[in-house]
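Once you've had a glance at the structure underneath, I'll fire off some questions.
The complex appears here minus one protein chain, its other protein chains still in place.
A, B and C label the chains in the order they appear, each numbered from 1.
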Amino acid sequence: MTAILLELAQVLLVAFLAPLFAGLLRALRTILQNRRPAGCWQSYRDLYRLFHKESLQAEGTSWLFRFAPYGIFGAFCLAAGIIPILATGLPLAPAADVIALVGLFALARVFQVLAAMDTGTPFATLGAHREMLIAGLAEPALLATLFTASLLSRSTSLSVIVAHLEQLHFALHPSMVFAAAAFFMVLLAENARIPVDNPATHLELTMIHEAMLLEYSGRHLALMEWGAQIKLVLYVAIGIALFLPWGIVPTAEIAVLPLTVPILLLKFAAAALILALVETLLAKLRLFRSPEFMATAFLLGVVGLLSFFMLGA
Amino acid sequence: MISCLPLDLATGALLLWLGLGLLGFLLGGWPALACRLVFPASSVVALLLTIAGFTALTATPDHLQLHGPLPALPWSFQIDPLSGFFLILLGLLAFAVALFATGYFRSLPGPDLRRLMLQYHSFLLGMGLVLLAANAFTFLVAWEIMALASYFLVVTEHEEVGSRHAGFLYLLIAHLGALSILLGFVILAGATIAQGGPFSAMLHAPLNPFWASAAFLLTFFGFSAKAGLLPLHIWLPDAHPAAPAPVSALMSGAMLQMAFYGMLRVDFLFFGKLALWWGPFVLVVGLATALFGVLFAAVQTDMKRLLAYSSMENMGLIMVAFGLALIFRTHGLNALAALALAAALYHALNHAFFKGLLFLGSGSVLHGAGSVAMDRLGGLIRQMPQTAFFMLLGTLAIAGLPPLNGFVSEWLLLQAFLLSPALPQSTLSAVLPLAAAGVVLAAALAAYAMVKFYGIAFLGQPRGTRYVHEAGRWEQSAMALLSLACMFLGLFPGVLLNLLHPVLLEMLGRGFAIQQGLWLTPVSAQRASYSPVIFFLGMAIALGLGFLLIWSLFGRPLRRVPVWACGFPVRTPAMQDSPLGFVQPLLRIFAPLYQAERQADDAGRWQVRIGEPVYRGIYQPLNRIVLWLSAQVLRLQQGRITLYLLYSFLTLLVLLAIWR
Amino acid sequence: MMITTQGLAWGIPLLRLLAALLLLLAFAMLAQRRLLTLIHLLAWQGVVLAAGTALVALLTGQTELWFSAALTLCLKAILIPTVLHRLLRRLQVHGDVEAVLNIPLTLLAGIALVIFAFSLAAPITALTGTVTRGMVGIALAAVLLAFLMMITRRKAISQVVGFLAIDNGLFFAATSATLGMPMIVELGVALDALIGFVILGVFFFQIRETFDSMDLQNLEHIREE
Partner (left out) sequence: MLILLVLACAAMGIPLLALWGDGRRGAALFIGLNTLTLLAILALTIQVLRDGAFTAGGGQFMVDDLSIVLVLVDGVVGLSTAWFSRNYMLHEIAHWSLSRRRVRLYHAMFQTFLATMLLALLTNNMGILWVAMEGATLSTVLLVSLFRTAEGLEAAWKYFILCGVGLAMALFGTILLYFAAQKIMGHGADALLWTHLAAVRHQLEPQVMAIAFIFMLVGYGTKIGLTPLNNWLPDAHASGPSSVSAVLSGLLLNVALYAVLRAKVLVDGALGPDFAGRLLMGFGLLSLLVAAFSMLRQRDVKRLFAYSSIEHMGLATFAFGIGSPLASFAGLLHMISHSLTKSSVFFSVGQAVQSVGSREIQRIRGLLEFSPFLGWALMLAVLFILGMPPSGLFLSEFLIITSTLQAQPWLTPSLLLGLGVAFAGIFPRLQGMVFGPAPEGIARQPVAGIIPVFIQLALVIVLGVFIPWILVQWMQHAALLLHG
């Protein structure tokens, strides 16, 4: 019973704190760029406004166009239920291991891309195929890193991995270091961050993720944005779970939860800071540099795998 | 008595198919009647075959011998769990395809129809016989019948030079393949080959390493010629599109798997001891094929060609799993081998379903929109909604996305890969995860290719097709069935895995833990678990709740408006991505592989032509060499009689001199 | 075969002499440029052949050999040469036979052939009876020489002559080496030779009327390119 409650709690927490994380990230970035931030709660305001706006459906678009936002949102909510963020061994966790999780993200992506192609506008399709390319190269890298972790812990179930990694005293295995680097690059790419994509751009020709949303408006757009924010949080959560797992407690012992949650929040804040730093320091790559970026990530992941076998850890 | 039921049932079904073929040939005069009568009947027969397959999984293996061409050379048949599984595959696919054909060939003129019916059913017959054959001779005859029948189906539109060329290439490679399979069998069967090389005599044939490897290579060559593995795939992308859609579905979904069946039987049952390098060899070939196939699938502009290349990719994945199974088997890790093998078999069945579905769908597109050239299609989802829906399911399935079936087999495969540390050989176990990464890359690119497939053809605005009409009842029912099958295999993997158990037992002496309930835990719940149903429900609930919530809170009717398109004033279909434009990044990244050359057509538009590197690299030089040789040989015929006399004279003298 | 001792005394050397003559004639044909002479030589070969057969008949006392000797004389020494002669005149084929290979080289090749033939036949002759010692070798040599002649000549008629010369060689082998083949076989062979010769005659006229020349170049059009 408690487990199910915890499950729900985690999902809702992620869902409703995701905008906050996004807002925090944006605020930090503006501060780092010596501009005045609009405050952490801006994302909530945006969503609220969008939800109350009328949403339009472009002519000649099919049911896919309308279905996609909900589908994507649903997918991410499910993911939020599976990844051990607050605690390991949640009831939903066994339903999908890391591989299935990656599959889930892929599913969401495919729906987004199809929805974009449904509109049949030049920019949307442009964004669509760029997205597919980036994803196509990012996915192997992501799985390579996850494989490193699961080879280390002889399991592909994320919560088992976390539980196992927590046991290890010295967690910074060389393989995991490489994996962490690779994972970070993938995170940037998958969440349309600089240097691969720029979430704040207004120049269609350079867009990837934004280009696919051009035809959306009102609640649909809101869902899409929200979904993206959740996705970012989820990725960060996975990163935390894999590389700084301490403080994620087994479901059994919820008692310590009040202690761990603040740690968790700290971790997220730190992640936001790092992201903001990176986005400020790096410049966006040309589109055709991004494959090289991905390739580097992939290679790092592979090196991680190899070093696991070579160094036995 | 019960025990010999499946074989009787199967042979009976095959005979019925033959009869239906002849019936169709006779009824050719009344096309409408023939269509309505023969194809549904044939689908019923397919069901019989499926039942036979199911019973065969549990029944004891069973033999049947008929008097052959020579007393010592019988026609002999057998049925065992392995053939049972593939019979199920064949039967289910043939069932759906026949339903589809009922509607699809409605409008075919009599003479063509009668030919087609005969060849179609002899094709099915050939495949069935391949699965039932119990000695080398029967097997090869069945194999060639299968090849011939499918050849005739490939050249159905024999007015086009293209399809003739495709047919020739196909039959040539198939023939060479058959010859080398024959050689392999001869080596395996040894002296018993004179009795037709009974498979029972080949079981764990004692061979010295050299001959064992020779037999392995020969059979592998022969079967991969049919499976379309690199570099023998050359016929595949031409032959599959040339055939009518139902036939393409069968060729791609079932015939390729016959090759896989052959490999399984030979490599797992006939070889007592496997050489170390076989498994890695197969795995590498498979991986290369998968990547090559998907990269070329992505850049096709013809729906059926794209699907053909994607078949290559899927065969590649199956081969990877197969190779992995071989590796584990070689090191005596039969449990792990069972997992890999299960992945392979699972994927084989999946591929039969979703590839069949997609080929049938493209057939309805051909009928409905009059073309399968993607640069003339677009926005079909509006005029043919049902077809579009089924195709969407097929696309998601083949893209390996949860909770559909394609994902399950890939998941199993990756699980098997992650067990590689169990291998004693450290280098091998270190390299295998890289192969896993390669598999993932192939899968991701496959998603790319298939999204293109669906998006370009069914979404966006029409690129020039008018007067599109939806597929007929028969077609729709067939596609619905196949997509249901995809859903089922995706949601309830446990069912199939339990069915696979006897097959694995036969091949490896052990299966893996019986799956119960909604959970898929091939090794242990700790190790890895996946529950598609819960997965699906969870997503559905989240989706539904979200929808209800948002609708109730902010629900307002949508307003239909013209597309904004960033306020761009003009908007023509040509502004969407073209089939090649969609994959332009790939063209750019893998430029050396594609050898793409751009040239302006008479309308002044740029046309990009993709080269086939294997064809240029291997087949053309080979062709040149052979032709040169023949030119040299023909110099013997100079026309001068004195010269000819000189030949005889010298022959005589040389022989006499040698003898002395 | 029983052969009387005085027969051995003078008969065998005579047979050997005839064999040598045959070989000599074969060489002469190989060396000969003019068609007419070629035909004469062929006729002489026929005579020698007949003589040889008759001699063997005399020595071994087989009556049917007398018959075949007579047959040979009529056919090979008289009938065929005369017909060829007539054909030659009828078809106005005259002038020399231009050889592919020049004569001295041809002769050298011929000598090499003879040596080869003898060395080949040596083991056989070693185990033959006294009578036919060496005959096989000579017959073989004659055959090969005639073959060589066919190869080196460029006119249809000369090839026919070569063909007939081969036939002579064979016939010599049949009679002198094996002291006569079974009668039916001899008859059959003779019959075939006759028919073949008739057909040749027909051919000449056809070739003549189609190409109005007896040169072999006209018969070298069918070829692979």
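Operating definition for what follows: a residue touches a chain if its C-beta (ideal position, glycine included) is under 8 Å from a C-beta of that chain, and two chains touch if they have at least 3 such contacts.
Keep in mind that this is a model prediction, so the values were computed, not measured.
A.B. asks: Thinking of the complex as a whole, which visible chains are touched by the chain that is not shown?
C.D. replies: Within the full complex, the chain not displayed touches B, C.
A.B. asks: Which listed residue (B:M117, B:L171 or B:M312) would be found touching the missing chain in the intact complex?
C.D. replies: Hidden-chain contact among the options goes to B:L171.
A.B. asks: Please output the residues of chain B touching the missing chain, sorted low to high.
C.D. replies: 67-71, 73, 137, 140-141, 144-145, 148, 155, 158-159, 161, 164, 167-168, 171-172, 175-176, 179-180, 182-183, 186-187, 191, 193-194, 197, 626-627, 629-631, 633-634, 636-637, 641, 644-645, 647-648, 651-652, 655-656, 659
A.B. asks: Could you please point out the chain C residues that touch the chain left off the display?
C.D. replies: Spelled out for chain C, the touching residues are 1, 120, 123-124, 127-128, 136, 139-140, 143, 147, 150, 156, 159, 163, 166-167, 169-170, 173-174, 177-185, 188-189, 191-192, 195-196, 199-200, 203, 206-207, 210-211, 218-222, 224.
Going forward, only the chains that are shown with their structure count from here on.
A.B. asks: By the touch rule set out at the top, what is the minimum number of steps from chain A to chain C?
C.D. replies: When the steps are counted carefully, the minimum from chain A to chain C is 2.
A.B. asks: Tell me which of B-C and A-B has more C-beta pairs in contact.
C.D. replies: Contact tally favours A-B.
A.B. asks: Measuring centre to centre with CA averages, how many angstrom lie between chain A and chain C?
C.D. replies: Going by mean C-alpha positions, chain A sits 102 Å from chain C.
A.B. asks: When the centre of a chain is set as the mean of its C-alpha atoms, what distance in Å lies between chain B and chain C?
C.D. replies: Computed value for the inter-centroid distance: 70 Å.
A.B. asks: Just give me the whole-number Å value for how far the CA centre of chain A lies from that of chain B.
C.D. replies: 36
A.B. asks: Touching residues of chain B toward chain A in the complex: what are they?
C.D. replies: 378-379, 381-382, 388, 392, 396, 399-402, 407, 411, 414-415, 418, 421, 426, 429-430, 433-434, 436-438, 440-441, 443-445, 447-448, 451-452, 454-456, 459-461, 519, 525-531, 534-535, 538-544, 546-547, 550, 553-554, 556, 558-566, 568, 571, 573, 575-577, 581-586, 588-589
A.B. asks: Okay, in this complex, where on chain A does chain B touch?
C.D. replies: On the chain A side, the touching residues are 51-52, 54-62, 64, 66, 70-71, 73-75, 77-78, 81, 92, 94-97, 99-100, 103-104, 106-107, 110, 113-114, 117-123, 125-126, 128-130, 132-133, 135-137, 139-140, 143-144, 147, 150-151, 154-157, 160, 204, 214-215, 218-219, 223, 287-288, 291, 298, 301-302, 305-306, 309-310.
A.B. asks: Under the touch definition given earlier, write down the residues of chain B that touch chain C in their complex.
C.D. replies: Residues 634-642, 645-646, 649, 653, 656-657, 660 of chain B touch chain C in their complex.
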